[in-house]
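Here the complex is missing a single protein chain, while all its other protein chains stay put.
On to chain A.
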Amino acid sequence: MLKIKNLHVSVEGNEILRGLNLEINKGEVHAIMGPNGSGKSTLANVLAGKEDYEVTAGEIIYKGEDLLEMSIEDRSREGIFMAFQYPVEIPGVSMINFLKTALNANREYHEQKKMSAREILKLVREKAKLVEVDDEFLRRAVNEGFSGGEKKRNEILQMAVLGFQLAVLDETDSGLDIDALRIVSEGINQLRGEDNAFVVVTHYQRLLDHIVPDFVHVLYNGAIVKSGDKNLALELEKEGYAWIKEEAAAAS
């Protein structure tokens, strides 16, 4: 589904990603871990198409096509869903209006009939149960005044409503208390399927207790320096990153 080869990315002249390789197939869950500032969000933002990130070398092939040639909106319409680490607040745009506009923009792209306001409300209400939010939530402005937990639940709600093939969750678990974590991870689990794939960026094992990954990668200094199965995450939880850093230093 996604092939990243030798990806180099710079932000404001600083090279952040330095030859990253990653391959993701349908049905897989990949966890990406790594110390702060190692480039995890940079990878996520490049996948979503954020403009400030300059790809200086390498390629990203998504469903057989050059992802870097696709517009931000087309990436989403083609099934990439990015759950942001820091979702932005959009005052004055209600959740329901936002979801309606996004949903119909996606449908239009796929030459499907637009959904009526009523059909959309029905769909959204149903998905809202998944992350335990109510109608009041839908009337509020997008992320405005939302608590940390509400923002994260909102990302999952959007993922459920809009659908996806490849979901990139950037620290969707950070800052959540145990109840919110349960809600979010159960929501994610219900959306898992044979035809979709997940990239889960996290610092914590506790999310991976709920969403068991097929692969765990360690991103350090702009490249994946180690990959393994779920046991790697447990090891990192116990040992921290020091040994990874040493190994990386020894290798270079």
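The definition used in the following text is that contacts are C-beta pairs under 8 Å (C-beta built on N, C-alpha and C of every residue); 3 or more make two chains touch, one makes a residue touch a chain; residues count from 1.
In this text, contacts and distances are computed from a predicted model.
Colleague: Using the UniProt record as the reference, specify the protein name of the hidden chain from among "Tryptophan synthase beta chain", "Fe-S cluster assembly protein SufD", "Ferredoxin" or "NADH-quinone oxidoreductase subunit B".
Modeller: "Fe-S cluster assembly protein SufD"
Colleague: Among A:T101, A:S116, A:S147 or A:Q190, which residue is in contact with the omitted chain in the full complex?
Modeller: Residue touching the chain left out of view: A:T101.
Colleague: From the list A:G34, A:G49 or A:G187, which touches the chain that is not on show?
Modeller: In the complete complex, the chain left out is touched by residue A:G49.
Colleague: May I ask which residue of A:V11, A:V93, A:L234 or A:A248 touches the chain that does not appear here?
Modeller: The one listed residue touching the chain not shown is A:V93.
Colleague: Residue by residue, what part of chain A touches the chain that was omitted?
Modeller: Within chain A, the residues touching the omitted chain are 48-51, 71-73, 75-77, 82, 84, 87-93, 97-98, 101-102, 105-106, 109, 141-142, 158, 162.
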